[in-house]
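Here the complex is missing a single protein chain, while all its other protein chains stay put.
Here the chain labels run A, B and C in written order, and each chain numbers its own residues starting at 1.
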Amino acid sequence: MSRVGLRTFIQGWPVYRQLTGTDPLGRGAAAQSDRSARLSARTETADSVARSVCPYCAVGCGQRVYVEDNEVTQIEGDPDSPISRGRLCPKGSASKSLVTSPLRQTKVRYRRPFATEWEDLELDVALDMIADRILAARAQTWEDVDGQGRPLNRTLGISSLGGATLDNEENYLIKKLFTAMGALQIENQARI
Amino acid sequence: MAEAHPVGFQWVMEAKRRGAKVFHVDPRFTRTSALADSYLPIRAGSDIALLGGVVRHILHNELDFREYVLAYTNAATIVSERFVDTEDGDGFFSGFDPETGSYVQDSWQYAGHESDSGSGHTAQERDTAAGLRHESHGAQVGGQTVRDETLQHPRCVYQILKRHFARYTPEMVERVCGIPREKFLELAEAWTANSGRERTGVLIYSVGWTQHSVGVQYIRTGAIIQLLLGNMGRPGGGILALRGHASIQGSTDIPTLFNLLPGYLPMPHHADHPTFDEWVDSIRHPGQKGFWGNARAYAASLLKAYWGDAATPENDFCYGYLPRMTGDHGTYQQVLNMIDGKVRGYFLLGQNPAVGSAHGRAQRLGMANLDWLVVRDLFMIESATFWRNSPEVATGEIVPEQCRTEVFFLPAASHVEKEGTFTQTQRLLQWREKAVDPPGDARSELWFFYHLGLRLREKLAGSELPRDRALLDLAWDYPTHGPHAEPVAEAVLREINGYEVATGRPLSAFAEARDDGSTAVGCWIYCGVYADGVNQAARRRSRHEQDWVAAEWGWAWPANRRILYNRASADPWGRPWSERKRYVWWDPDAGQWTGYDVPDFERTKPPTYRPPEGASGPEGIAGDDPFVMQGDGKGWLYAPSGVLDGPLPTHYEPAESPVRNPLYRQQANPTRKVYAHPVNSVNPSPPQEHSQVFPYVFTVSRLTEHHTAGGMSRTVRPLAELQPEMFVEVSPDLAAEAGLAHLGWAHLVSGRAVIEAKVLVTDRLTPLRVDGQIVHQVWLPYHFGFEGLVTGDSANDLFGITLDPNVLIQESKIGTCDVRPGRRPTGPALLDLVADYQRRAGIVPGHPAPTLTPGALAPPAPADGAGKGRDAS
Amino acid sequence: MPEAEFTSYYGRPILKAPVWKWDIAAYLFTGGLAAGSSLLAAGGQLTGRPALRSAGRVTSLAAVTASTVFLIRDLGRPARFHHMLRVAKPTSPMSVGTWILSAFGPAAGVAAVAEGAAWLPERGLSGLARRVLPPVGHAAGLAAAVTAPALATYTGVLLADTAVPSWHEAYPDLPVIFAGSALASGAGVGLIAAPVAQAGPARRMAVAGAALELYGSHRVETRLGLLSEPYRTGSAGRLLRAGRALTALGVAGALLGRRSRTLSALSGAALLGASVATRFGIFHGGVASARDPKYTVVPQRERLQRRRAAEG
Partner (left out) sequence: MLPDPHSLSGPLDPAPEAGWTDAPPRMGFFTDTSVCIGCKACEVACKEWNDVPGSGLDLLGMSYDNTGALTANSWRHVAFVEQSRPAGHPAGVAGAGPQFLGMPGAQPPGRAGGAQGRTDFRWLMMSDVCKHCTHAACLDVCPTGSLFRTEFGTVVVQEDICNGCGYCISACPYGVIDQREGDGRAWKCTLCYDRIGAGKTPACAQACPTESIQYGPLDELRERAAARVATLHERGVGEARLYGHDPGDGVGGDGAFFLLLDEPEVYGLPPDPVVTTRDLPKMWKRAGLAALAMAAAAVAAFVGGSS
């Protein structure tokens, strides 16, 4: 330990600071560690802050999503929001644990008919298989016209039930595509 | 509200700090009750008796805000002399057709408009949940009406209303709801005292209020009270519906619903709307007053947005491509069809019916009889693993090795991994910025459906089949960005907002929509969200830099208006009712309406304007008609049409009730929708026998710590540990009677299922004395299921499927059950227990009791059948 | 004492029970033993009783070593034991105790090592050590003895300076009990290890120690009102009663067995046993008083009422 090193060690030693500083009892300034002195809120070192809205109920509380190294590091209330004034409920406050939950699925899973276990499946393959099944179901159950020759243009072989946590843009494309496909039986949580 | 919308509840606390009195009515004492000034225990399912009592209190004591009521409601309008009220029809209005269990509404019309109802048999409107269409536009009624401004005419709405609720006395309220007279009077007196020029009151309900067989009529009664007391369209007044999902409002505005197209345009009906013109006229009702007059422009612009260049005036903008409804295609009918093997494929997009929908067993049996199921969700929810872990696997009804459903689970992006708008419960669109890319295979629905559409069009390229034209001609070319070719959400929002086809210029108001194909508008009520080419939903001007209306935060439909019908916040001459409640008023100098909010009135139409004879559309609205969407510009105390189960709310018992309807011979809502499918059943209610087999009333609702079916809270550690186990709340009295121990086990049996739960004995639930008998109520949270960090039985398994006639929402807030100590049986023994209860209760699955109570004298069907009695094919 | 009427939050404790495990109670004993035996050793050293000196010194080192092991083992993060020397806080009895131990430990160590001087070979470096060690050991022995009373009694303050009701209320008596118990332990070592001839002082130390210990324990078990209850009931009660019995036996044996080597040794063992029992008894009594909210609420309610009455 060089002499300089020794001196800084001694000066860093709280007992020394007690004797020489303003905190003889060692209950405050003298006892503060380097780590505590350097402490800063992780929101201050975030790479970006996204202005978002809580995904849970329909009050629409504003959320700020802090991101660092491409990971969500904090989600808290947006103080500017006239609806929520920076506040959140227990669910909204748990948004970081929601989006980073270890239980979140990140891989496509596939269950073969009569199987007892899941298998993996490539996303692109799954998309293709689903498209084929839509067209097959649609073909098998298509109704051109009703009993009196009036147009029906539809299939009752496909159903859909959406949650109401989908974006308006998503609902718009879903409704547009299903309607063009003739799939009439699409529903969502607004009626449940 | 403190339970399911806690952050919204800060405003109730703010009001309380300023001296507002807070009343909370709920079957159970909740965290909201803890902070309310006064709590009223109520028997679940008897809300109309309570609110009807308040209406009677207002009319009996003439406490209504008379100036407001006379000018802005249809109180003075005279109703047809053919109208017969439930008071004289023993629970039926005139026009009831026992065969179809629905009303012909001709006799309900205003005097002289009997032939205008155009409703014919409303059975078909019930199947198509037509009520939901009136979310944004009023029901139709002909031009001028006959009125008696003195409100003395026996058939003016005011007097009809008075007679209708005459028997809803404080004593009757106590008898039906179990609420002591003095508590009821405390509420009625406070509500009425807080009305008039200087003061307003707000009615807040959570969406559970709609989950009743008379759900829409609950809200109607609330609307009647708020109109009588002059609270509609005014600051600190109105009715606030607290929705449970982030964008439920968005999910009906841009509806992934079977009976609606964006902007509440109805899906075409195979019989009613064979052609584009008939379809448009059925929306616009030529000759009608009100803003629905330009429905043709909205319809044409929507089809233009769907089929782009292929949509031309000549081919009615590809109207022929639209699929047609033939009846009830609701989610519950679909589930029954799945059980019967009629449905091949099922998409679940962030929804968990195995726990969230009523009759969990039917939901799971339906899924077990599909060809394929696609589940897109953040977590491995119960609806994705029914084939392996569901209760039916335990009872042997679903054997994994024999379950043929092919299941695709595709991970979804969370709200911070995609950009887009939510529409919250006050119609406010708020844009979310994207924070990070979704992990692994997780994708947004935008990505999934856009690329699915591309894949489908690739596979159909070159097809000659007519049915494929709709897909091939679809305007399906959105710009994409990012590593996964994510469609640009703002491009979709621009299409929703609408644009001039030739120039691409975004429209700024739905008045700019044209019916000549020159404009394309994805959703006419959202027109303006991209005004001036700026994403108005992304505006985030801080609340500290604007006034309390905060108009520059996000964008509210329509036209960024924050309080609807705010013309009513000024008196008939356009002056604010009072300085204290000033909101929107007429500025004579500037010659236009002005105020804190976007006026809900044509800006330059003076209050003195009176429409010329025979005027229709917006011109037909007078200067003192604040309810611009209604056919007569007035607030409807009495609804001649648009509501299928009666122009006035009437107390009917829930489908499953231990109590005989004290007011009418007809026990429950005669127009409710019942399914006779073998999997479905309804517990017996008086006057049927064996109702005592299920002696207790149960109701379900939410806990603050969990979210709907639990998929986004039972999988999140900090929330799961706050409410870790399924429990049932019972009163000390019931615990004593049924031998239940605090923290011990109990199992609840209904006609459909048996579930178990830990027992919480609490004084927050109390037995109620109803009509001379003691009624015990138990409460259950409905968040639990068999997946996630914390699991439990699902409360919704107990419910059968009974829907309300107007919007086909299930009655899942009230049911009858038995409660027994100990855990439930497992394996096949569980089915034996349910079967035993069904046998003792006389339930024969597939054969529900008739909706008409035997002996209830239904009035003779109208002799002349004048209405356009089109029968449903 | 009628069952006091009080409310609580579902019967749950208001305080957190001490998280110390049995090795802290054991340290109370070994710390006292180290102190007592170092006093014995110094006495032997100064009055020419080598048996007392060497037994005392060796036991003292063994006991202080055991103490260090117990203390470090009980830490949540044993590897950070040296953080104790980061500060010197008079408001923390444990900080003061650490510095006492830091002084006592080496002194006791050197004194004990000095005992081995006799076996060192004569020549060379070790020879030098043979000559230097005895006087150094002598000084170290005295140094240890001087700090011994502090080592024995600071632990009384350590327990008392907590929110644990029955420890805090007993602050006047815990140091006395621990001082007595330490003396008795030291005496016990002398009675066991030394020949009867040299054991006189050990016998007198035993009597003095027992007196202090019994006096303190008696006051703790009776003078604290409701807060004496935990010392009379349950495992604490049993341990303290056992301690009292063993102390009495030990003292009687020490006095009567003046000429019998085995009887002295037996009474020495009894005294050591008594010290262990008393230490564990006091430890368990305190922990019990933290677990039941009654011992927190009732005394505080009474204090409040007295103060409000005084304010009139």
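Keep in mind that, in the parts below, contacts are C-beta pairs under 8 Å (C-beta built on N, C-alpha and C of every residue); 3 or more make two chains touch, one makes a residue touch a chain.
Nothing here was measured: the structure is a model prediction, and the numbers come from that model.
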Partners of the unshown chain among those that are drawn: A, B, C
Selected residue (touches chain absent from view) among C:Pro175, C:Gly188 or C:Gly268: C:Pro175
Absent-chain interface as seen on chain A, which is shown: 14, 21-33, 35-36, 39-44, 74-77, 79, 86-94, 96-97
Residues from chain B at the interface with the omitted partner, ascending: 2, 6-7, 9-10, 13, 22, 29, 31-39, 41, 174, 178-181, 183, 703-705, 717-725, 727, 732-733, 736-737, 742-743, 758, 760, 762-764, 766-769, 774, 789-790
Hidden partner chain, residues of chain C it touches: 6-10, 12-16, 18-20, 35, 39-40, 42-43, 46-47, 74-81, 83-84, 86-87, 89-95, 97-98, 145, 148-150, 152-154, 156-158, 160-164, 167-168, 171-172, 175-176, 178-180, 182-183, 186-187, 197, 200-202, 204-205, 208-209, 212, 258, 290, 293, 296-297, 300-301, 303-304, 307
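Following the convention adopted for this analysis, only the chains that are shown with their structure count from here on.
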Chain A and chain B: spacing of chain centres that average the CA atoms, whole Å: 28
Separation of mean Cα positions, chain C and chain A [Å, integer]: 58
Junction residues of chain B, two or more chains touched: none
For chain C, residues contacting two or more additional chains: none
Touching residues on chain A, where the partner in the complex is chain C: 13-15, 18, 25-27, 30-31
Contacting residues of chain C [partner chain A, same complex]: 85-91
Residue numbers on chain A that touch chain B, as the complex places them: 48, 50-62, 65, 67, 70-72, 75, 78-85, 87-95, 97-99, 101, 103-116, 118, 121, 123, 126-138, 140-142, 144, 146-148, 150-154, 156-192
